[in-house]
Every structure is written in C-alpha cells, then in structure tokens.
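Before I ask anything, here is the structure I am working with.
Excluded from the complex is one protein chain; the other protein chains are retained at their positions.
Coming up: chain A.
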Amino acid sequence: MSALLEISGIGKSFGAVRVLSGISLAVSEGETLGLIGPNGAGKTTLFNVVTGFLRADAGQVRFAGAPVDRLPPAERAARGLVRTFQKAMVFPALSLRESLAMAARQRAGQGLRWLGARACHQESAARVERLLAESGLARHGGERMADLSYGEQRIADLLMALALEPRLLLLDEPTAGLSQAEAERLLGIVRRHDARTAIVLIAHDIDIVFNHCDRIAVMHLGQLLRTGTPQAVRQDAAVRAAYLGSLAD
C-alpha cells in the first residue's frame, strides 16, 4: 500500500535545544498509527511540523505524493491533512451546529461566502446533521460550545475535524481528561465515520493505543525509537526501558 504521509529526516531545534532529530515515518491510507513516548519526546512538535504550524529545520513532509513543506496550515488542511490540538479548541460564542457548519462549509469551498449564503447553509446542514446523529450530540446542536461539558467539547472538537472529511487525521491526546467510556466513545466515532481515513493518534493511555492502533511509533528525546505492530513494540526491550516499563505487562 502506498504511503499517504511520508516524513523523512525531520529535524527541529528551539535555540540550542534539539527537539526533533532525523524523524522518518510513513502512514498509509486507512491505517491507525499510535504515536507514544514520554512527555517532551517531541510528539506534538512533530504534529506541528507535519501540519505546518512549525517549519522544520531539516527534512521533508510529503502528503498524497506531493511535498507540502512550504504550504501554510490552512492549505494543508484543505488537502485533507487535518489535526486536533491537545486542548479542545472550540468556539465559545458559537453553537455546536454553527461550529460544525463552519467546518462543513469550508470543506465545500464555501467558507468565505457572503452573497448566496442561504444556499450554503442548506448544503452544509445535511452533513452537520449526519455528524450530530453519528455522535449522539444531536440534542446539543443548538447549545453554545461554552455550555457543553468537557467531554462533549472534546467530541465537538473531533466532529469539526471530521466535518472536513480528512484523508489523514492527527489526533493530539483527544482522550486526555476523559473517562475510559468517554474515550472509547470518541474513538468509536472516528472509526465509524470513514474507514479510509488514516489516523495518527497521540495518547498517554497505553491500553487505548494498543487496542486501537494497527502500528505504533515510539518517540524518545526527539528521536524515533521504534516502529512496529503493538505486539512487537510491547516486547521491545528499548521501548520498555525508555517508556513502557511495567505498563507493558
């Protein structure tokens, strides 16, 4: 299977601190890759480089066969390279439905329309209602995002990303602060939405990563320590020493 995302030799420093060093990784269509490692390993920095929020000092990022290093985040997102952030970034003053519609309209290339806006609203409404129904949040559609619970905000954040119909979805600790049941619900929404969507998942909950991912990449001190199937990674002595320890048992 050809790689949807290819990262080769990525390096990044902040001043004298080297946070990413020679990272090379590939993600295929429909694959779920777990990205794990201790705090400060460089996982979120790698996300920032891949999505264009940070520029790498070295290396290349290719998406769907084309280099995207010089593209701003918005253009990468428009190509289907979509992310969420560590914290739920919702729009407090907008309703859940409005927020999803904003994402759906952008997907349809109508995000900045002024005239003929009513037609835009109608076109995006169907996609929004489908997402609300799939997520079980339909009854909260009219509520302001600020009034949703934390768990609902995290799901809403995810739904905005899904409304873009991503080809690759990078989820940065989407389950942080959620109960096991809420986390399972959230990941269930992702998987049910579209099986062709590739996912890169950062999470500190080892059970979630090992249960939901096809492959796992382990980062440590800005380097890629190991990549492999959950079983191979669990058995790897270097991974156990650097990160998993007794958690692997």
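Here is the rule we go by: a contact is a pair of C-beta atoms (placed from the backbone, for glycine too) under 8 Å apart; a residue touches a chain by one contact, two chains touch by 3 or more; residues count from 1.
Just so it is clear, contacts and distances are computed from a predicted model.
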### Message
Looking at what's absent rather than what's present, what does UniProt name the missing chain, "Inner-membrane translocator", "Extradiol ring-cleavage dioxygenase", "Cytochrome c" or "Heme lyase CcmF/NrfE family subunit"?
### Response
"Inner-membrane translocator"
### Task
Pick out which of A:94, A:125, A:138 or A:221 touches the chain that's been left out of the picture.
A:94
### Task
Using the definition of touch stated at the top, determine which of A:4, A:25, A:68 or A:103 touches the missing chain.
A:103
### Task
List the residues of chain A that touch the chain left out of this view.
51, 53, 72-75, 77-78, 82-85, 89-94, 98-99, 101-103, 105-107, 110-115, 117, 120, 160-161, 164
